[in-house]
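The structure appears right after this line, and notes come after that.
Heads up, one of the protein chains got dropped from this complex, but the rest are sitting where they should.
Chain nomenclature is as follows: A, B and C, assigned in order of appearance, with residue numbering initiated at 1 for each chain independently.
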C-alpha cells in the first residue's frame, strides 16, 4: 500500500516533465480496496482491473520496474510500451491487460471465471469496477450470467462516489449496489468505513463464499479519489466536490492509520526501503530503451 | 381480441400458400396483455412493440387492411411492404414500426417517454417486451434511466416463459421481474392468473401510477404462446414443452372465457362481423398492388 | 482423392466442430439456441448430449456479455465458438469484438491471445428485411486484429472452420443461410484450409469475376449465362475477407484484363472497394476495366419485389460483365434467367 502511494506520488511529481506521455488515472487515496482484496486472494486466482490500475497491479505484486517502464513507454514495460498506464497487466500475476472502456473487463471476467470453473481449478476471479461502471448494461448482463451459472466471481465495486465529475445521484435512482446484485442472485456486502481491517475481513469472507462454490459475490468498498479523475493534479477548484467533503477521507486514510500502528523506526526503515525501490524503478525506466519503431508491426496477430 | 385471434388464425391457414413471404411471430394465446393494456391507454399515449406485434397493432386499433396488406408485401401496407410482419407500426396510432432485434425498442421507449415528459404532454409510453428480452443489458440500462428521471414509462413483460425454445430457468438465476425492476426504482406488479379482468384492472392501476408522475412501472403478465416461436404451426413435437403444460392455458383462454360471458346470439353476430372484416382485409390484400421496384430507392433518407 | 463423399455446407460445419471438439477438450460451443431441438440448422445438433452442457450451452439474451465470455475464456486458453443466429446481432457485440478481442494480443505485446470463433449467419431470404439480412463483413475486415472468412463450398466450410478454431486470433466466420443445404465433396478426415487464399472455382479468359459468399453462387450462374454469348468468365471465391488474397485476383486480372467484384454486402467502404483498390495498387500502370456490385445502397426491404431489386443476381451480374466488355451493346442483352434453386427452395417461417 505504501509502495502504491509513493509510486503514484512520484508519478504525480514527475508528470509535468512529460516523461509519461499518456493519461494516468491515479489511485491515491483509494489504494486500500486493491490491497485488501489481493491480500485475501491466492496466487492462482485471476484479477481483472481498469484503466485506474496502478494500485491493483502493485497490490497483486506486479513488477514495479516493469510498471514504471510501461508508463515511460519503454521496452522493459509490462506491455513493451504498447499498453501504457491505462492497460497494465501481466500474465505472471494473473492479470490481463486492463481496458480503458468502462465496464468492459466485466464480461471478460465472466469468461475467465467460466474457464476456472470448467477446468475445476479451485481458483476465483476478482473483477474491479467503479461505481460508474455499474450502470453499463454489460454489468447487469454479467451479474445475471454469473448468478445463473454460479461462477467463482468476486465483483469489487470501488465506490469513490464519482464517475469523472458526476456524483452517483445523477446516475442511479437507487444507489444500492448490493441490492442490485441481489436481483441477479449475486450475494453482496458493503464496507463503508474506509477501514483496512474491515476491508480485509470482508474480502476474506467474500472470497471464501466464492471459492466454496456458493456463487458470485459483489463487494462494495467505499473509498475516495484524492486527485483529479485523470492526471496528477488536485481538482478542488472545479467545484464538483469540496475539500470539506474529502476531509473525513483524508483523516481516515487507511495508509496513514496503518502507518501509525507500526513503530516509528520500523516505519521509517520500511519507507526508506520502498523509496529506494521506487527511485531505482524510475531510474531504470528513465534509462530504459524505447522500442524499435519496427515493433509497431509485432503482435497484431498471434 | 377476437379480431386478433381470427386474423392470426387466418394467417396460419394461408401461410402455406406463400402469400406472406416473411417470418410471422403469432400471438395466438397471448392476445390478452396487449388488449388489456391498450384498453387502459389514451389516444395520445405511445406504444412500442416487438416483432411479435400483430396483437399490439390491432389492440391499438391499427388499420386491419393495412396490416394484412403489409404481411402480403403490398403498397397498401402500413410500411408499403418494406416492413412486413416483424415491423408493424403506424404513426396515426402512436406506434413506431417495431424492431426485430430483441429488446432494442426499449431504449427508444425511454426516448419517447423522455420527449413526452419534456413536452409536458401528460402522455405515457407503453413498451412491450418478452421475458427473454429482460436479460439484455439495454433493459437494465433503460430501467435505471427511467427510474432516475421518473419517466412516464410502462414496461409490459409478456412472460410466455420461453425465448424461442429456452425456458426461463436457463436464462435467469432469479426469475423475478418485479424485483429486478425494484432494484432500479421501477415499481412493479405481476398478473399471473391469465385473467383478462385482472389484467385490465392492474393495467389501469399501473397506468394511473405512471401518468400521475410517480415514475416508471413494470407490469409482468403471464401468458402463453400456443404456436411455434415463428411460423403458423404447432411445435409440441419439438419436445421443449408439452401439450399438458399448455392445457391450463387453453382452458383459461381469456378469449374463450370472455366469449362465454356474452350472450350466444350477440357473440355469433360479433363473430360474423369480425370474420367479414377479416375476409375483406385478406381479399383486399390479395388484390393489392406490389410496390413499384423503383420504390426500393425511396425513404433511405428523410 | 475420390470426390464421392458429399456433405452439405451445414453438415461440413457440424463435422468440423465435432472433430475439433473430440480432438481438443478446450473447444466449446455456445450461443442462443445451440442446444435446442433445431441446433442452428443442425450444425450444433447433438453437442450438448455428446459433450455435456459445459461444452455446448444456450445463453440468456445478452450478446455483449456473451461475447465477452468467449474473450475471457479464450484468455484462459480455451477455444470458444460463439454462434449467432443472425449477423445483425453482432452489432450488439462490436465493443467486445473490436475494443477487446482484437486488442488484447497487441496491447499486451503478445502475452495474451484470444483464440475465439464467432459464427454469424447472414439471414437472407424469406422476407428477412432490414434487421435480419445484413452482411457486415467489411466492418470487421476494417479492424486489425480480427480475421474474417466466408467460405462458400462445403469443402472450404469444413477446412476453414477447423482452421478458425485452431487460429490463435478472433475469427469472424460468416455463413450464408442459403448455403447450408448446398452439397459438395467433403473428405472425412480432418483438414484445414489456410486463410488468406482465394479459390479459383472456374477458369476463364475474358473476365475475372470475384465474389463473396452467396454471390459466388450467383457468379457461377452468371458464368453460364455469359457462356451463351461467348464470354468466358473466371470465377474466384474470395473465401478469406481479411486478409484478402490480392495475388490470386491480380494474377487472374493480368490474364483477363477485366475485373468485376460482386460482394455480398454494401459497396460503400466495402470489400468490393477494397479489392478494387488492392488490385489497382498491384497494377499501378495498367489498370484493367472494372466494375463492382453489391447490395443496393438502401436498407433491405421486406417485400419480395423490392428485395429482388436489392440483391445482385446472376442476370444482373452477367449484364454488368457484358456492358463492361462490350460497351455499346450491353444494355440490351437479356439473358435467359437461371433458376436460383437455393433461393426458391427456402421457405419460411424462419
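Heads up, the rule we're going with is that a residue touches a chain if its C-beta (ideal position, glycine included) is under 8 Å from a C-beta of that chain, and two chains touch if they have at least 3 such contacts.
Just so it is clear, the structure is predicted and the values come from calculations on it, not from any experiment.
Taking every chain of the complex into account, the omitted one touches A, B, C. Taking the complete complex into account, B:145 is the one of B:15, B:72 or B:145 that touches the chain left out.
If you put the hidden chain back, the residue from B:85, B:116 or B:161 that touches it is B:116. Screening C:75, C:92, C:120 or C:198 against the full complex identifies C:92 as the residue touching the chain left out.
Within the full complex, the residue among A:101, A:187 or A:262 touching the omitted chain is A:101. Taking the complete complex into account, residues 46, 79-83, 87, 89-91, 96-97, 99, 101, 104, 106-116, 118-119, 137-138, 141-142, 144-145, 148, 298-302 of chain B touch the chain not shown.
Remark: the residues of chain C touching the chain excluded from display are 64, 88, 91-92, 94-95, 98-99, 102-103, 106-107, 129-131, 134, 136, 138-139, 141-145, 242, 266-274, 276-277, 280-281, 284, 287, 289-292, 297-299, 301-302. In the full complex, chain A touches the omitted chain through residues 15, 18, 20-24, 73-74, 77, 79, 81-87, 99-103, 132-133, 135-137, 163-166, 170-172, 228, 230-233, 238-240, 290-291, 293, 295-297, 300.
Here is the rule we use: only the chains that are shown with their structure count from here on.
In terms of inter-chain touching, the protein chains here all touch one another pairwise.
Centres computed as Cα averages put chain A at a distance of 41 Å from chain C. Counting partner chains per residue, chain B has residues 135-137, 170-172 touching two or more of them. Multi-chain contact residues, meaning those touching two or more other chains, occur in chain C at positions 59-60, 62, 64-65.
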